[in-house]
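Every protein chain but one is kept in place in this view of the complex.
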Amino acid sequence: MTQNQHYTHWQHRLHEIIFEADTRAGKYFDIFLILAILLSVLVVMMDSVSAINRAHGTGLLMVEWGVTLLFTLEYLLRLICVKKPLKYAISFLGVVDLLAILPTYLSLFVPGSHYLVVIRVLRVLRIFRVLKLATYLGEASVLIRALKASRRKIIVFLITVLTLVIIFGSLMYLIEGGANGFTSIPKSIYWAIVTMTTVGYGDISPKTGMGQTMAAMVMILGYGIIAVPTGIVTSEITRAAQKGVTTQVCPECMAEGHDLDARFCKHCAAQLNLSPGEVITR
Amino acid sequence: MTQNQHYTHWQHRLHEIIFEADTRAGKYFDIFLILAILLSVLVVMMDSVSAINRAHGTGLLMVEWGVTLLFTLEYLLRLICVKKPLKYAISFLGVVDLLAILPTYLSLFVPGSHYLVVIRVLRVLRIFRVLKLATYLGEASVLIRALKASRRKIIVFLITVLTLVIIFGSLMYLIEGGANGFTSIPKSIYWAIVTMTTVGYGDISPKTGMGQTMAAMVMILGYGIIAVPTGIVTSEITRAAQKGVTTQVCPECMAEGHDLDARFCKHCAAQLNLSPGEVITR
Amino acid sequence: MTQNQHYTHWQHRLHEIIFEADTRAGKYFDIFLILAILLSVLVVMMDSVSAINRAHGTGLLMVEWGVTLLFTLEYLLRLICVKKPLKYAISFLGVVDLLAILPTYLSLFVPGSHYLVVIRVLRVLRIFRVLKLATYLGEASVLIRALKASRRKIIVFLITVLTLVIIFGSLMYLIEGGANGFTSIPKSIYWAIVTMTTVGYGDISPKTGMGQTMAAMVMILGYGIIAVPTGIVTSEITRAAQKGVTTQVCPECMAEGHDLDARFCKHCAAQLNLSPGEVITR
Partner (left out) sequence: MTQNQHYTHWQHRLHEIIFEADTRAGKYFDIFLILAILLSVLVVMMDSVSAINRAHGTGLLMVEWGVTLLFTLEYLLRLICVKKPLKYAISFLGVVDLLAILPTYLSLFVPGSHYLVVIRVLRVLRIFRVLKLATYLGEASVLIRALKASRRKIIVFLITVLTLVIIFGSLMYLIEGGANGFTSIPKSIYWAIVTMTTVGYGDISPKTGMGQTMAAMVMILGYGIIAVPTGIVTSEITRAAQKGVTTQVCPECMAEGHDLDARFCKHCAAQLNLSPGEVITR
């Protein structure tokens, strides 16, 4: 039991520093971690530029190893201070933490492996670990709630867009043909996506009058239907932002989520304890 | 009557499986159908890529025939199990079902017909048959209601955009002229659409200073007026999403705007007249 | 007086047909007018395509004269049947009506005048004459009211965008320089507009690393601030659509514009006559 108490003491403190951000030490740790993450991603990027790689390859490698050792230490500390190390290790952020250090060690055995680059870039996902702890949690949760609530409408929208894109792409394949760059249906669908999303590279573009007329229709359609996902998400963000409008909890049935102008609980008709100067948070 | 009863029995069961999705068999049928539709569209796409066509043309043809026979069987079953086969056959989805199988049979008599490809691609529309039955019905109906309600505003917007595009296109035809790619008014209007919808291929672009100034105005205009359809649709989706929430009027104080889960009026605490089986749509 | 009555009789009837759309004759006239307008604009467009002009130039010229004579007759009839011909003649739509016929007559004296083409295209504006009379009036007025209400916010937004575009354009002129296509500040500002509005022709694009970094910032900025006009217009359309939410007029002070959930007049505290089954129109 003393052992457990001793264990709890410094482990709990470590947990507070590493996983939380409400102490001064925790905040400094978070800021330090963000800087380390940004540095490590910057190193991966610069390493891919051949001119920089040739000139400063050794220096970048040293920074890379420094950051990796740091992240390894951090990973071990995280494993030590959580109560259920395995649960942490297989959680999303736990896997990202591991992926942040593995590629560098792997590169010792599989030198020159090109694909490890992207895994090393995944370190950028660790930035969300810090955000998760910070004051941005509430804001992010509003966005996530809004996107979750509009999930199904967005799927319906996406299926409609994909259907349109397949039909328009096939039509353009017929109208323009291979001579104008529409060499196959998949390529024509790629063109339709480039056009409908208003990206418009111009690597493939219609040459015939009929093709340009059809393209103009696809553009106006794409220009217009962007309104649909925007409408969906705006509607849900407005709802999500209004939710929790009142801090009131029904004194009888503990129900939450009352409207700003509610005076009685809508679930059990009990009167809500509205104090005159109640601060209404959004 | 016995005949009719027997008829009803297995026909009704078939109808439940093929047309509905609330039984286990119906759900499996739907999933199987989606996979078959996706496979058949994939085959059409791959067949249009000349490299794949050369290498696996025979294999693709066999899959095509397999899928066609499957869809033919399904079409016949649908005809058998509905009470009014003719009404089904001339409905939108009924015609799509027929168009999904016809081209393959036609290709026996009219070999090499290029245009059948697009008709075969129309199979992708059948995906909506499955959606129609599924849980997405409500979500889709909100979107459709919102778009229907904003139909007229969108038409006014489209006419305005087309008018602007015609006028700006003609102006650019005068300013830039054929030497810079603006060879005719229709082509200049095509440019104006490409620019105003912010697609921007760059296949035709102004070269003179005056043309670029005019183009900049068209871009800023296009960038700005995208706000209009977005505003229209957002406004209507917000309304459509709120509709159905409030079929209830407080019997005491006539207050409206009660939430879906409200059982008592939030203004005067009177009990709302919730009928047990009230269907709440949203 | 008899003279006046006779005058009133057929002139009033003509006014009803030409200017209004609530009689059968008026509706047919409107549909005929739309078709004539579309035909005349189509003729101008086709005439500018050199291949069509060579092959069917004479035919197009005949159609052009036919439409012009028709519009001339219509213009004279409009002048005759309105009570204040001069007021009509100098109104916006009156001037458009005149501009629709003038260029063809002018072309007799100033043959080959290139600039008359655009004036002839302005006929497309006449389409709004028909819309003005039709059922779309209300919908258009909601949009116009929303745009008017957000006029000032949009001007503030436009000034901000133009300021950003001038500063970013000048910066890119310094960073990239003439060798990469940024030959002058106006051209660089043109690039900044092309980029910030997400049009992206690609006729001028940054080549240096620093220029591409700056360009990426401009893109993300442009991608983000499109939200501002959209937010402004959406907010106003929602407001404009909600206006007249309640049909209630205060029985005491005749004030209108009460909220949906208002039970007492907000101006004089009189109780509103809320009938239980009141139909609330938007």
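The first chain written gets the first letter, and so on, giving A, B and C; residue counts start at 1 in each chain.
Following the convention adopted for this analysis, contacts are C-beta pairs under 8 Å (C-beta built on N, C-alpha and C of every residue); 3 or more make two chains touch, one makes a residue touch a chain.
Worth saying up front: this structure is predicted, and the values here are computed from it rather than measured.
Student: With respect to the chain omitted from the figure, which of B:T68, B:S150, B:S188 or B:T230 is a touching residue?
Tutor: B:T230
Student: For chain A, which positions touch the chain that isn't shown here?
Tutor: 41, 44-46, 48-50, 114-115, 117-118, 121-122, 124-125, 127-128, 131, 135-136, 139-140, 142-143, 146-147, 154, 158, 161, 186-187, 189-190, 193-194, 196-203, 222, 226, 229-230, 232-238, 241, 260-261, 263, 274, 276, 278, 280
Student: List every residue of chain C that touches the chain not included in the displayed model.
Tutor: 152-153, 155-157, 159, 163, 166-167, 170-171, 173-174, 183-186, 189, 195, 198-202, 205, 209, 212-213, 215-216, 219-220, 222-224, 226-228, 230-232, 234-235, 238-239, 257-259, 261-269, 271
Student: What residue numbers in chain B mark contact with the hidden partner chain?
Tutor: Residue positions of chain B that touch the missing chain: 198-202, 230, 234, 267.
Assume only the chains that are shown with their structure count from here on.
Student: What chain lies farthest away from chain A once each centre is taken as the mean of the Cα atoms?
Tutor: C
Student: Indicate the whole-number Å distance between the mean C-alpha point of chain B and the mean C-alpha point of chain C.
Tutor: 29
Student: At which residue positions does chain B touch at least two other chains?
Tutor: Each of 186, 189, 198-202, 222, 226, 230, 232, 234-235, 238, 267 in chain B touches at least two other chains.
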